[in-house]
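Removed: one protein chain of the complex. Kept in place: all other protein chains.
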Amino acid sequence: MPHMPQSTRLGRHVVIEDGVSIGEHVVIGHHSVILQGTQIRDHVTIGSNCVVGIQPAANERMRKDSDAERNLVIEAGTKIGNLVSLYAGSTIGETVFIGDHASIRENVQIEEASVIGRAAIIELNTTIGKNCTVQTQAYVTGDTTLEDNVFIGPCVSMSNDKYMGAQAYSLKGPIIKQGAKIGNNASLLPGITIGSHAIVGAGAVVTKDIGANTIVAGVPAKKIDA
Amino acid sequence: MPHMPQSTRLGRHVVIEDGVSIGEHVVIGHHSVILQGTQIRDHVTIGSNCVVGIQPAANERMRKDSDAERNLVIEAGTKIGNLVSLYAGSTIGETVFIGDHASIRENVQIEEASVIGRAAIIELNTTIGKNCTVQTQAYVTGDTTLEDNVFIGPCVSMSNDKYMGAQAYSLKGPIIKQGAKIGNNASLLPGITIGSHAIVGAGAVVTKDIGANTIVAGVPAKKIDA
Partner (left out) sequence: MPHMPQSTRLGRHVVIEDGVSIGEHVVIGHHSVILQGTQIRDHVTIGSNCVVGIQPAANERMRKDSDAERNLVIEAGTKIGNLVSLYAGSTIGETVFIGDHASIRENVQIEEASVIGRAAIIELNTTIGKNCTVQTQAYVTGDTTLEDNVFIGPCVSMSNDKYMGAQAYSLKGPIIKQGAKIGNNASLLPGITIGSHAIVGAGAVVTKDIGANTIVAGVPAKKIDA
């Protein structure tokens, strides 16, 4: 095990690989695994049975990421639940909350005070601003941008592959502008932009760009009056 | 470790914190973590890599629950899968089945013989009656009531926050009356009531109350003939 401050509180059977750095007053639950090179700042809490700092893997049919050798950084004051998986090459900002069973891939940036819900999944190359809420079981696809104060309801689904694997295509997730809110179980198609403070109704299927301050609902989603 | 009956069968590297009580003929799989104060009754089975009896946590933007200091109680004959997370302050009734990867929050009451599917999530302050089925990946939001014999299909989504974090609002999940059935991937909005023995079609988006014995489908959901 690497050097740890006296203020560290470790559960039982915790595995900490070489090259991990740990700040002051860090708490790590039972059976959690902290993989090589992970950087954990002050006052971070990690639950039990987590796997943190995973190196990307793939089979021959999957996209590989060239620069994933960077470390995972978990900034000060962030709380991570139980049974969570986090990849190398991402930065989790200060005072973020990550729920149980959540998974965050490589090359993701999450800014301060955002909340990632239970079993939510954030795919690679995605940026999440400050004070965002991504609720339970929501799926944020790769190559997505969430600006500040965005709300993603439970079970929201996104995609980034217009041709579903059939054509060479530059993958592009949605761009969701500041303060926009997406209702539960809505579906967003690849590459669309949701304008600032727009609202997407529960279960809507959004097939084109939505302007700022607009409210849409239905399949396909159409503008409605508030 | 606390005192355990001779009939207990423990896997390897199980962690049992102080103040846990364990009945007769309990089986706990490898690497599972039983946190402080959990009460496990007779003939309960828990799989591997579970985390059981979790104390609620939050960051400063999230709701905190004042009375979560009560214990988790798992009643006799209940079976819990692998990689499951269960919170303190909830009671799981007799002969309940909880699938792998499921998560159950604090202040939840689940009555006897109900089935919670694989990767299903039950949020806080929710009551689930007898003989209910909550299928795989379904999301039961906070402050929800399921009466007896309710069927929630796979991937059903619910919400309890009408203003998606924008306004102070008393959170309120759906009320689902006895014997109602919700089809797969349907979406339920906050505070609606689904009448007894009503049926909601797959993929429907339910935006208002549904009467007893009614069948609805579509987006938004409308009454149809059987």
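Each chain gets a letter, A and B, in the order it is written, and its residues are counted from 1.
Just so it is clear, a contact is a pair of C-beta atoms (placed from the backbone, for glycine too) under 8 Å apart; a residue touches a chain by one contact, two chains touch by 3 or more.
The structure presented is a predicted model; accordingly, all values stated were derived computationally and were not measured.
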Problem set entry | Given A:Ser157, A:Ser196 or A:Thr214, the one touching the chain that is not displayed | A:Ser157
For this session: Based on the whole complex, identify which of A:Ser103, A:Thr133, A:Asn149 or A:Thr214 touches the chain you can't see.
Result: A:Ser103
Problem set entry | Contact residue for the chain not shown (choose from A:Ala119, A:Ala198 or A:Val216) | A:Ala119
Exercise. If you put the missing chain back, which residues of subunit B would it touch?
Worked result: 11-13, 29-31, 45, 47-49, 79, 81-83, 95-97, 100-101, 113, 115, 118-119, 131, 133, 136-137, 151, 153-155, 181, 183-185, 199, 201-203, 218-219
Seminar exercise, completed: Had the left-out chain been drawn, it would touch subunit A at residues 13, 15, 31, 33, 49-51, 54, 57-62, 83, 85, 101, 103, 119, 121, 123, 137, 139, 141, 155, 157-159, 164-166, 185, 187, 189, 203, 205, 207, 219-220
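The criterion applied here is as follows: only the chains that are shown with their structure count from here on.
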Exercise. How big is the gap, in whole Å, between where the Cα atoms of subunit A centre and where those of subunit B centre?
Worked result: 24
